[in-house]
Each structure stands twice: as structure tokens, then as C-alpha cells.
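Showing subunit A:
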Amino acid sequence: MLKKWLVQPDFIVERDPEKCIQCQVCVRQCANDVHEYDEDEECVFSDGSNCVGCHRCATLCPTGAIQIKNAPLEFRANSSWTPGLLRDAYKQAESSGVLLSGMGNPQPYPIYWDHMLLNASQVTNPSIDPLREPMELLTYLGRKPDSVASDGASGSASLATKIEPQLELQIPVMFSAMSYGSISLHASIALARAAKETGTFGNTGEGGLHKDIAPYGGNMIVQVASGRFGVDVDYLNAGAAVEIKIGQGAKPGIGGHLPGEKVDAAISATRMIPAGTDALSPAPHHDIYSIEDLRQLIYALKEATRYAKPISVKIAAVHNVAAIASGIVRAGADIVAIDGYRGGTGAAPTMIRNNVGIPIEFALAAVDSRLREEGIRNQASIVVAGGFRCSADVVKAIALGADAVYIGTAALVAMGCHVCQKCYTGKCNWGIATQDPYLTKRLNPDVATRRLVNLLKGWAHEVKEMMGGMGINAVESLRGNREHLRGVGLTDRELSVLDIKAAGE
Partner candidate 1 sequence: MKRIIAREEYCLGCRLCEIHCLVQHSKSKKLIKVFRSEERRAIVPGVQVEQSGQVSFAIQCRHCDEAPCIEACMTGAMHRDPDTGAVICNQDKCVGCWMCIMVCPVGAIRSGDERHVASKCDLCMGEEVPVCVANCPNEAIICEDDDE
Partner candidate 2 sequence: MSKAPYTIIGNSAAAVGAVAGIREVDPDGPITLIAKEPHHTYSRPLISYLLGGKVDESRMPYRPPDFYEKNNVRAMLGVEVTRIDADKRCIETADGTSIEYDRLLIAVGGTPIVPLDVTGTDAEGVFTFTTWDDARHIQRYIETHEVTRTVVIGGGLIGLKSVEALVELGITTTVVELADRILSVTFDQTASDLARRSLEKAGVGVRCGTTVERIRQQGGKVSGVVLRDGTELACSMVIFAVGVVPNTRIVNGEAIETDRGILVDDCQRTSVDGIYAAGDVAQAADMLSGQKRPIPIFPNAYRQGLVAGNHMAGGNRRYEGGLAMNAVDICGLKTISVGVTVADDDGYEALTSLDEDTAVYKKIVLKGDRIVGAIFVGQIDRAGIITGLIKNAVSVSGFKDLLLTEHFGLISLPSEYRKHVVSGTGIEI
């Protein structure tokens, strides 16, 4: 039997000898030992077989001498046995293990955002210039009553009606749950700071609340997941809201696993687990085997936080999502967070990531419509996650019925992530998905914070421009306003699930 490793490299590294000055920046930056300096030859050599395509070397190369290319080695064309499947089979034949991947589902399923187009005003009502007129993105997340009792006389509603605690967002975009542990402390700090600076919220994920992030608690949603890592009453009260994580779009029905070698002193302290032990989040919450158990947990958390903080419940977008969401709202959740199958992760079994769940567009449309049919849409806010790439996606999601969106990958990309999907190796060359001190220091929180803030500000400007174009100057008039969406290239069935008209209608 052939001993040789059957998997051929994904990439080749091309070095332009005309440009290379042998400065070895690439050598120093690659954690995968792709580049090597040969003292005798006084020359840098590259071996693409370890290259993950993260572009760290190419980005830092002062002369642009490096190009990373897909390995041209081609298999005989076969629509069934694609190169990816062949490689997976070879790998598995070597290792017998479960195939792992990072980030979100990369498969070529349709992206429905790209099949929805936005509206704009012409003649019959004026578009609004956000640079001249107020344009309001302020969003409140949380349970709202159906009506406010009015004392009639003064013409102002008396506060007989007590509005439950709300999260106030300056921009309807939040950072989705990314735990300290799955990403570096620098990355976590940058997210928290950026959230504070832009008036939105970050999310601890199941990583607990590190002492350096505690100061930003007012802009953090603290998560309670099946492992209960880092959870105590102080933790619950340190955040602005509490999120119960039931599922995650990248791996619905699957738990989490942070390998022991990543659990250093700081992480063990933050997660409240022994250093060096694997952090295993069970697939289910072992105190939630049905909806009424969820209700108990929701109210337990409300009690623990003196009813002062909204409780969110996050689920993966699965087939029956609308009914599940309705149950969650009726169980007392103030926010329902739905994570589509394109949502990212630090590590997931490839088969799960690529084959489980449904598109967030459908999940959102179904949930919003369902809650409205049941007349309980006011009782909870809908936050959607999973593959939001740009401000237009955000506008479309809000028009479809979302109160706000979570971005994960987009935020990481803002910090430098090149979506190489190797998060699970812990060798992130960009210092994001790693705990290796040599790599983590590559992410300067000051720089990362600035980049995140810039991204959100840029998106906010674009959202305002698009709203202005529709003649809308307050985000609540966009929310659920499907009149401003038209479908292109969609079947009648898809249109009816999304409950939008086709372009031209």
C-alpha cells in the first residue's frame, strides 16, 4: 500500500524573483512554515503544500513579490466526484477522523439576498438625502406591549404601561457570539470596544467574560450555553442582556469543543474550568428537553437579573423554525436570535456545516410572518445571523422583518480574517482565531477596534442612503416593509415563502 500522503496541496506559492528582495518578512509571518530562508543559497524558498491561502505573507510582502494561486493540478472532470470530495475522502482514509472546518458553509447554495432587490422613490414621493435630513437607525430590542395606555387629557400616554427592558442600538447591527477561546483576547477586546464606540452590542459566546472585557459589559450580551462555561450571577448581571444559546447555524444539533491545549490560565479562569481540560459543550442543554424547560430557564435568568435585562434565545435556522420561534416567544423570550446555515464557527464537522439547516432568508420570512399571524410580533424582537456580508444584506433583512442582524464573519474580516477556514488549527496567521502568544500579538486591539468601527460606520451610511432612497427616514418604517423588496430569479414558491412580489409586480 502506498505510504505517501495522497492529498495534493490546495495552493501554489509564486514568488517573483524580479521583486523578491530576500527580506524574509514572509518567512517570519507564516505560522505554517511555507516560506524558508536558505542561508547557503541566501534565498527564500516556498513550499505550497502547507499553505492555507491566508494571504498573510502576500499582504505584508513589501514588494508584492508573492502570489498565492489555486493549485492547477486538476482531476479528471467529474460532476459527482468533485476535487473537494476526493480530497476529503483521501484525508479521511488517512486519519479515520471526522472532517473539520472553520467559518461558514462555503457550498454553492443560492444566496437569496442576491435575489432580492430594493425599491427607491420616484416622483410620487421624494427620496430623502441623509446628509441633509435626519435619518434614524435607532432600534430598541426587547418585548413591547401591544398598546400604551393613554390618559387622554394631556394627549400624552401615561406610563401606566411599563415598557420592559430594551437594548438600545444606534445601528441595527451587532457582533454575534464569538467566545474568548475560539478567538484571541485581543480580538474579543476589539469587538467589545467597537460595540461601545458605535453604540451596539458584542456577545461573549460561551467564553465567559474576561476581566479586561468586563468594563464593556454595558455593551455585551452574555451567553448561557449548554456548557454553562463562565456562568455565575455576577456574569449574568455584568451584561446588558442574556442570551440562551440553543443552537448555532454552522452546526445545528452539535455541541462545541475547545481543545484542552487552548485552555490556558486566562481561559480557564474566564470559563471557570480547570486549565488544560477540553471545554466540551453538550449538544443539548441537559436541563432543556422541551419548551417548558426553556421557559423555566428564561425565567430563572430573569429572576437572577431582577427582570432588568432582556433575555434572548438563539437557535439555528432549521426546518420548523417558525413554529419553534413562536414557542420561544410564548416561553417568555424578549429576543429571538436565528442563525442561518451560512453562519460561521471556529470549528464544525464539515458534513454538518455543509448540509444542515436552512437559509436565514427563508427562516426570517417564515418567523416574522408567523409571529404576525399569531399577533405576537410585538412581544419579541427578531435578530438574524448567518452570512451577512454587506449593508445591503442588512437592509434587505430588516425589510424582510428583522429588528437587527448579527455579524460574525464580516467583523472578523474587518479585523483581517481572510476566511481561510483554518480557525480550528489554532494557527491563525492574523492573530484572531488563536491563543498562541506569538500569533495573538499580531492583532493590535487599537487597530482592530478602529477597523471594526469604520466598517459599522460605513454600513450605517449606506443603510441610511438606501433608506433615504426609499423615502424612509426611520428604520421602523423599513422593518418588515416587504413592499420595498422585489424578487428576481425566484420561483413562485420561493416568492410566497418570502412573501415578496416579483420584480415588475
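Going forward, a contact is a pair of C-beta atoms (placed from the backbone, for glycine too) under 8 Å apart; a residue touches a chain by one contact, two chains touch by 3 or more; residues count from 1.
Here is how the candidates were picked: all candidates are chains of the complex that A comes from, given by their letters.
Since we're looking at a predicted model, the values are computed, not measured.
Comparing candidates 1 or 2 against subunit A, the one that touches it in this complex is 1. On the side of subunit A, the complex with candidate 1 involves touching residues 18-19, 21-25, 28-29, 60, 62-63, 437-438, 441-444, 446-447.
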